[in-house]
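On to chain A.
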Amino acid sequence: MSAEAERPILQARNIVKRFGRVTALDHADFDLLPNEILGVIGDNGAGKSTLIKVLAGAIIPDSGQVLLDGKPVHFRTPLDARAAGIETVYQDLALAPALTIADNLFLGREVRKGGPLGQWLRLLDRSAMQKQAREHLSALGLATIQNIKQQVETLSGGQRQGVAVARAAAFGSRVIIMDEPTAALGVKESRRVLELMLEIKRRGLPIILISHNMPHVFEVADRIHIHRLGRRIAVVNPRDYSMSDAVAIMTGAMEPPPMTEQQAA
Partner candidate 1 sequence: MQEAPDRLDRAAAPEAFFDSCVVWAFVLQREEDVLSQSRLLKTGLAGAVALGILGTVPAFAADVIVGLITKTEGNPFFVKMREGAQEKAKELGVELQSYAGKYDGDNEGQVAAVEGLIAAGAKGFAIVPSDSSAMVPTVKKARDAGLMVIVLDTPLDPIDAADATFATDNRKAGELIGEWAKATMGDAAANAKIAMLDLAVNQPTVDYLRDQGFMQGFGIDVKDPNHYGDEEDSRICGHEMTGGAEDGGRTAMETLLQKCPDINLVYTINEPAAAGAWEALKAVGKDDGSVLVVSIDGGCPGVKNVQAGIIGATSQQYPHKMASMALDAIASGKLPDGVEKGGFFDTGAQLITAEPVDGVPSITVDEGLKLCWG
Partner candidate 2 sequence: MTSTNATHGGGADYERVLPGRDDAVVFEEEKQSPLRRIQQFLHAYPTTIPFIVLLAGIVVFYLLVGSRFIAPFNLSLVLQQVTIIGTLGIAQTLIILTAGIDLSVGAIMLLSSIVMGRLAVKSGVPVELSFPLGLMAGMACGYVNGLLVTRLKLPPFIVTLGTWSIFGALVLFYSRSETLRQQDVEAVAAFLQWTGTAIPIGAARLTYGSILMILVAGLIWYVLNRTAFGRHIYATGDDPDAARLAGINTKRTLLAVYTIAGLICAIGGWVLIGRIGAVSPLSGQTANLDSITAVVIGGTSLFGGRGSIVGTLIGALIVGVFRNGLALAGLDALWQEFTVGVLIIVAVAIDQWIRRIAV
């Protein structure tokens, strides 16, 4: 489970981002190995959300490089990142409440009927989208949602989270980023999401998990990226370190381990 000399799927080198006089990212690095769940932790203001937004294409860095499969990429908008196969499950889910599950799954990537109906009349192929939506949800074990034509606002928080995760898993081809996925959920529903994450990892998609919930991070992550003061200060293996150690490193109470002991690629 520890990384061999595998090439990271997603990398960032020397990212700098300033907002006015505040330096959010100060030569930050990042590595994501294939087939892993990488936990990203850091105190508020450490810059971890900014780093993630850079990777997701929502923020353009002042300097530094982002590499996908070893090749430099320049994301101008979140759509560029999406097109490159990086899907994000946002903290507030980014689902439109009045639209149905199927609508939301395919929002922005609607499927049209083939032939002239689809091309000239721009007719949507709703039955195809509903069918595919059902498939995606079942693949993740979310078949408990009865009606694919339900409006998202009628679902519970955990079910909505499931839909958002299913959307990312359906379209993500390289990387999935999950931003605080269990923050608003109860015990049972959080468990469900963690199981979903493992399922996605089983399918071969690496996941970046940003979370404040140490138990959850320690449970599913293969490596943990600790962010502090605008840069990555450590990458540790959750089996070798305790939660309190990780929190201590994160808050500066403990010195980060020397590079040789770290799990950085």
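Selection rule: all candidates are chains of the complex that A comes from, given by their letters.
Structural remarks
The rule is short, and it goes like this: a residue touches a chain if its C-beta (ideal position, glycine included) is under 8 Å from a C-beta of that chain, and two chains touch if they have at least 3 such contacts; residues count from 1.
Just so it is clear, the structure is predicted and the values come from calculations on it, not from any experiment.
Among the candidates 1 or 2, the one in contact with chain A in this complex is 2. Partner candidate 2 is touched in their complex by these residues of chain A: 78-79, 82, 88, 90, 92-99, 103-104, 107-110, 112, 121-124, 126, 141, 144, 151, 153-159, 187-188, 191, 194-195, 198-199, 214-220, 238-239, 242-243.
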